[in-house]
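What follows is a short report on a single structure.
With one protein chain withheld, the remaining protein chains of the complex are depicted in position.
Right, subunit A next:
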């Protein structure tokens, strides 16, 4: 009824439109450091996933194992973002800011839950395919009728959550921006003071 073959264009369209959504969210939420880092890591993983798509189709019955692995990577990128920021904090300034001002919003919690469901769906699909492979079951109803629509619904929900996260106003980012603006203002004041001192010195000498 809801098999992949019947609605191939719709399922593929929804699966591939998540990358442009990620880019749009990144543009909207550029000022928010936590959301920016999350979206950059998601886009990087999305790129790796797209590169490995062709190879993953050659895995045949083990495709769902690859799916579960890549979804768990997405899950790790969301939940352990602070750890990743800590590892890269010495090299990347953004990561240092994220590590010092970490926040985890409710939308990210929802995205984490969705990734857990993604992993579970892939594991169930893998078990069913293996049961079919070893002639324990004759048909695979989950893979045919449940898996494609549920993955599509989850993709749509994920896109909505990312958009909601990107338009959200996180107070911690305001705090970081305030500190940064204060720091740059101090530098400017210091710069003008040193300029005044140097001009006064010149006048004295003359």
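Convention: a contact is a pair of C-beta atoms (placed from the backbone, for glycine too) under 8 Å apart; a residue touches a chain by one contact, two chains touch by 3 or more; residues count from 1.
Here, contacts and distances are computed from a predicted model.
Colleague: Looking only at the UniProt record of the hidden chain, which name from "Outer membrane protein beta-barrel domain-containing protein", "ABC transporter ATP-binding protein", "Helix-turn-helix transcriptional regulator" or "Cation acetate symporter" is the right one?
Modeller: "Helix-turn-helix transcriptional regulator"
Colleague: Which candidate, A:65, A:110 or A:124, sits in contact with the chain we can't see?
Modeller: A:110
Colleague: From the list A:10, A:57 or A:80, pick the residue that touches the absent chain.
Modeller: With A:10, A:57 or A:80 as choices, the missing chain is touched by A:80.
Colleague: Tell me where the left-out chain touches subunit A, residue by residue.
Modeller: 79-80, 82-83, 102-113, 116
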